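A protein chain is absent from this complex, but the other protein chains hold their places.
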Amino acid sequence: MKTMGQNSKSKRRLALTVVVVALLTAVPGVLDPETSYVVFLLFSAFIYVALAQAWNLVSGYTGQVSLGNHAFFGLGAYVIAIGWSRGLIGYLDPLGMLLAGCAAAILGILVGIPLLSKLRGDYFALGTLGLGEILRLVTIQGRALTAGPTGIFLPSSSFTTIVPYYFMALFLALLATGVTYYMVKSNTGLALVATRDDEAAAAAIGINILKFKVLAFAVGAFLAGLCGALQAYYVFHVEPQGFFSLSWTIYPVLMCVLGGVGTLTGPVVGAVFLTAAFEVAKYYLPEIHPIFSGLLIILVIMFLPNGLVRLRRGRIVRNPKAA
Amino acid sequence: MMMTLRGPRLMGLSLVFVAAMMLGLPTAVPAADKNEIVIGATLPLTGMLSMMGAEQKWAYEQAAADINAEGGIYVKEYDKKLPVKLIVADNETDAGKAVAAIERLVKVDKVDFLLSDSTLPLVMPTAVAAEKWKVYYHATICLLPPWQEQKFKWSTDYFFDGAQATAVPFEVLDTIPEADRPKKLALLAEDSTDGRILGPIFKEAGKQYGYEFDYEEPVAVGSKDYSSQILKLKSKGIDGAILFAGSGDCVTFVRQMKEVGLNLKYLHGYKGTWGTEFWNALGQDAEYILADGFWSETYPYPRAEEIGERYYQNFNKRSVSIGLFYALCQTLFQAIEAAGTLDGAKVREAVLTTEFKGTVMGDIKYNPDGTAVFPLAAFQWQEGLLRRVYPFVEGASPVLIAPPWDKR
Amino acid sequence: MANPLLNVVDLNVFHGEAQALWDISFQIQAGEVFAIIGSNGAGKSTILKTLAGLLRPSAGRVEFLGSRIDGRSAARIVDLGLALVPEGRGLFSGLTVAENLELGAFTKRARPLMKQTMEEMAATFQIIRIRSDQLAGKMSGGEQQMLAIAKALMSKPRLLMLDEPSLGLAPLVVKTVFEIIATLKQQGVTILLVEQNIHQALRIADHACVIKTGRITLVGTGKELLSDPEIHKAYMGSLR
Partner (left out) sequence: MLDFIPPIDILLQLLINGVLFGTMYGIAAIGLSLIFGTMRIVFIAQGTMIILAAYGSFWLFNLWSVNPYVSILIVVPASLIVGSGLYQVLFRKVAREGQFPTLLIAFGLMALLENLMSVVFSADARAIQTSYAAYALTFMGLKISFTRLMAFVMAVAGTVGVAFFLKKTLLGKAVRAASENLEYAMLVGITPHMVNTLTFAIGIGLAGLAGVATATAYAFDPFSGFVFSLKAMIALALGGMGNVVGALLGGLLLGVIEAFGAFFLSGGWADVISYAVFLLVLMFKPEGLFASGTSAKP
């Protein structure tokens, strides 16, 4: 059912997206990036958008709850740290980041095939959770390669300005959203949604379920790996505790849920909103804000379980009015 | 029709929301009419290290209040005394959050200087961040070698010297009559950055004093069960040990030591055995165990006793570390006055060249590479109190040999 | 005519976005066997699920014993006396035969009578006597169907709804199943039967309706429908 109205609506959507992106591109020009905190906040929000979108692709669209985002995030960061500290790649090296993403994707495929073929649902969630924990422990034991629990320090003298980070993060957010959009629109995407809604039916119409699940998982891992790589470049210190922290999975999940799981705009809205909310909480409640965050998570789920962009469950593909 | 907020509109709303919040955050005071010195610190106010963060924050606040009571710090550049404004941001005991918090301190609060975060895993990344934003960072409790390795230009590090600190157990052991000394020593260092770094140094120090470790192994952090390792110690006839681990781990270790029946004549704990919670959790079983300490209120330095007493009034327990943080503030304040400016590079220069007299840690002198050291102390739990057994200056008690568990 | 036991009026049900049932209306009198027939996917099971309270109608009403039950919880509806043996039989395969039966009498109304009903069932169904400690999942299809019916009867139903009781069973076993339905009918149990095995179903049914893509297309007595040429053409030809 493609009507004129829907067409013009999607055009309006596109136009709005272009305007928002253009505005965001202009931010570092308007605000002084060296002194403005907004630039940094947007930078972190973009990374969260990309991470949330990566999770959304795996879990929102295929229905497989992955708790392994942080495993891929951390792996990406370690690829950069190990590569750069040994002079194999450079500062903000796109090739290095690609390498980081690919390493994460390969791990995703290696782990994804056995996990996804045998496990469904909860087992998959547990398995991916275990993956992050294993990587964390292995990097602690990794001796010279990972510099153990200390982690790897990178030459922070390379840092000059936040501007390239800002744009790279913006690019990552757009890439993640674009990839998700593309995959959902494509036949692959329809297959993904089909597998989520009814696995038996999907199998019956001849979709190779495992292939698509693994593909989605690998692409999600790739995106998370990229985010980890960028964060590594920004922090200049990659260590197991922080980079394999479960919060790199849980916060994006929360952002997805707040915005709307399985929608394209949901993760974007959720990430921007929560980055701001946590920041404010931290500022005004320095000693008790994690309590507030915990409470916020619970309240959001209880009163907004289907997200801000879609207050009704059932059709997951896109926002029903705009679809 | 159902109520559905559409994505783009909502996205726009969120952006407005963010912008509104940013406006809500305090804006910086223009540099021209500077009327206070803004000093920031990221500390673990929540999470694992929140107790430590709270104490460190308290010490900073005391120092700031004390200097402000005198009218502030005289800064020549403005030809007046400027009061100190301390801003503490939470890092949730997480390195990544600490870096973000530094970003906020620098960009929103426009701090002039940064005071130390807590422990190496948090101090190192914040030192990196200070480097990025070119703000002078007056750091402590970060082992010197990893800090030195990075050749930081915008921070300094005030901590104990590894060689001295690891020699303490052997100096103390040397005071025990030969016949009573433990025959077989074990080195149990936690599987963390600090543990990994200090392990080899302990061995080196032992060698110099003529001691050898018959057994050494990293200790897993946060494990609830050390009985396997304790069994190993027992099967090897170990009767003395150095244990470097957090307080929870130390409690578990000592308790299981007693369960398994491992008798150690001498157990020198690092990091995890000096807290009151250690005594509270173990009671009499903590007796005879040694602990390290950064500082002692029994030090014969000006105000040491007073600060110790103030801490006691506030926390109802004794501290073997709080003076370090107070002294850190003292040196920073003196350096600012000596530099006569709020320029970070110049203040760092002043830190390196000034001879700091009469802090609660005694006299302090920084090295050209940005480090300064203090002697690590040692205490022993005797009748529920930490008695200083090292350094052997006035007020030190003799060390006692721990009898076997069944003879207590 | 007396007040019907079950009165279904203009029932409309959605599966998510898709409408599954349109304006379904029928009545069942106490003591009769009522059959709903139709091909796969016509909406037969949806009717039963809605009556049992597993699905909520978007419009229409269901009256049972004169009071409305649509929108009530499944548990409440069983307690009122409307028991469903669902497609797939509704057995707990990890539980024993005896445990399945005990749970059949879980409702407030049936629980005090559990012991007594259990003995009645043991008298009616042989397998229950000899296999009470066996896991339900380890029994043959026919035995499972018997157990499923017995389990539903444990709740002392006023109306027993059977969803495709003959599905996947050998012809000989199908015969036994229908014999049991006949016995139950003789005992005065009201039965709502959904079947694809149209011939057998219509033969036993007092009244029946035909459902096609979510709508009732024909209503009548079992005999009338059995001789309806259209039904012959549409459904039975293929079965013979």
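All chains are identified by letter, namely A, B and C, in their written order; residue positions are counted from 1 within each chain.
One rule holds for everything that comes next: contacts are C-beta pairs under 8 Å (C-beta built on N, C-alpha and C of every residue); 3 or more make two chains touch, one makes a residue touch a chain.
Because the structure is predicted, anything quoted here is derived from the model rather than measured.
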*Omitted chain's touching partners, listed by label*: A, B, C
*With the full complex in mind, choose from B:66, B:285 or B:349 the residue touching the hidden chain.*
B:285
*Candidates C:3, C:19, C:73 or C:213 - the one touching the absent chain*: C:73
*Which is it among C:43, C:104, C:165 or C:214 that touches the chain not included here?*
C:104
*Absent-chain contact - pick from B:248, B:340, B:358 or B:391*: B:248
_Residues of chain A in contact with the chain not shown_ = 59, 65, 67, 114-115, 118-123, 125-127, 129-131, 133-134, 137-138, 140-141, 246, 250, 253-254, 256-257, 261, 287-288, 290-291, 293-298, 300-302, 305-306, 313
*Quickly run down the residues of chain C that touch the omitted chain.*
52-54, 73-75, 78-79, 83-84, 86, 90-95, 99, 102-104, 106-108, 111, 135, 137, 151, 155
*In the full complex, which bits of chain B touch the chain not displayed? Write them out.*
46-51, 191, 217-220, 222-229, 231-232, 235, 246-249, 251-252, 254-256, 258-261, 275, 277-278, 280-283, 285, 405
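In this section, only the chains that are shown with their structure count from here on.
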*Based on the averaged CA atom positions, which chain is farthest from chain C?*
B
*asked:* I'd like the Å distance between the centres of chain B and chain C, where a centre is the mean of that chain's Cα atoms.
replied: 74
*Which whole number of Å gives the spacing of the CA centres of chain A and chain C?*
49
_Of chain B, residues touching chain A in the complex_ = 2-8, 10-12, 14-15, 17-19, 21-22, 24-25, 45-47, 88-90, 92, 94-96, 99-101, 103-104, 107-108, 110, 120-121, 124-125, 128-129, 131-132, 146, 149-150, 191-193, 196-197
*Once bound in the complex, which stretches of chain A touch chain B?*
12-13, 16-17, 20, 35-38, 40-42, 44-45, 140, 148-151, 153, 156-157, 159, 231, 234-237, 239, 241-243, 245, 247, 263-266, 268-269, 272-273, 275-276, 279-280, 282-283, 286-290, 308-312, 319-322
